[in-house]
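Of the protein chains in this complex, one is absent; all others appear in place.
For chain A:
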Amino acid sequence: MAHKRYKLESILTINNLTKKFGNLTAVKDLSFSIKKGNVYGILGPNGSGKSTTLGVVLNVVNKTSGDFQWFDGKMSTHEALKKVGAIIERPNFYPYMSGYQNLKLVCKIKGVDYSKIEEKLKIVGLLERKHSKFRTFSLGMKQRLAIASALLNDPEILILDEPTNGLDPQGIHQIREIIKQIAAKGTTILLASHLLDEVEKVCTHVVVLRKGKKLYSGRVDEMISSHGFFELKCNKQEALVELLKKHTSFSKIKVENDLIVAFLNEPMRSDDFNKYLFEKGIILTQLVQRKESLEEQFLQLTDNQANQI
C-alpha cells in the first residue's frame, strides 16, 4: 500500500472558503487541500468552524464565498459525494427501519451492490443485529452502523466528524480500532475532532482552526518547528543550570523543584548531551528527551495566535 501514499492525487481542494451565518463568520477565507492516501485531522476547539467546513463540502451548508472542488472538479458535488463516505456528528437513519434496510437505502443512493452490506456490517461487528430496528440500537451501535454505511462504497475518502463524541470508553476504543484498520488499508481519512490524542493517534496531517481561521496546515510532526526538550535530574543542580545557561543550544531553562527542563533551539542527541555533561563532571540521575505532545503544541499555537489578535 506504500506506493499509494506517494501518489499526490488531489481529492479535495478548498479555496478561500468563507461562510457567514448572519453577522457571525463561521469560516473565514479557508484554504487547504487533501491528497490521496494521507490521514488528515481538522483540529480546533468547539465552534471553530470544523463542522461548518465539512457541511459546505458535503453539500448541506451553502457557502458565502470561495469555492471547493472534489476530485479536481471533474464532477458535480453530489456525484462526487457518491464516492465519499461521511459521518457528521450523530448517526442519522430512519428509526423505524432495520439496520439492513437503512444500508440498502444508502446503497441505492450511492449505486452500490447490496452484497456489500453484509461485508461492511461484519467489519463493524453488527452482523447479528442487522434485522433489528435502528431505534433499538445503542449509541455505540448506531455509530458503528454509520461507519458501515460510510464504508459501503469503498470510499476514496472517509470523512468523520467527532466520531467518538458521547461514546463510553469501550465504544471509543472500538471506533478507534475500526478507524485504524481503515487507515491501514490506505484509505484517505479526514477526521474532525477537538480531542487531540485522537488526532495524534491516527493522523499524519493536520489543519488547525480557531474561530474559523486556519492557524496551521501541514504534517503533524512539523506543526511547531521545535526540537523538543530534555528533562534532567542530578545531584549538583546549580552547577548544571549554570552550565546549561552558558550553552548555546538551549533557549530556555525551567527549574521545577528538583527537575530541570531545558528547551533546545537546535537538534541535539541525548547520548551526545550526556557525554558532554559527563566530561564536565556532572552525572545525571535522570535524562529524558521529549517532544511536545500535540496537546502542548496545539495550546502553544492557539495561545500565540490569541496574543497576536
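Going forward, contacts are C-beta pairs under 8 Å (C-beta built on N, C-alpha and C of every residue); 3 or more make two chains touch, one makes a residue touch a chain; residues count from 1.
Here, contacts and distances are computed from a predicted model.
Missing chain, UniProt protein name, picked from "Radical SAM protein", "Carbamoyl phosphate synthase large chain", "ABC-2 family transporter" or "3-phenylpropionate/cinnamic acid dioxygenase subunit beta": "ABC-2 family transporter".
Remark: the omitted chain is touched by one listed residue; of A:109, A:239 or A:299 this is A:109.
In the complete assembly, the contact with the undisplayed chain comes from A:62, out of A:62, A:170 or A:248.
In the full complex, chain A contacts the hidden chain through residues 21, 55, 58-62, 76, 78-84, 86, 88, 90, 92-96, 106, 109-110, 149.
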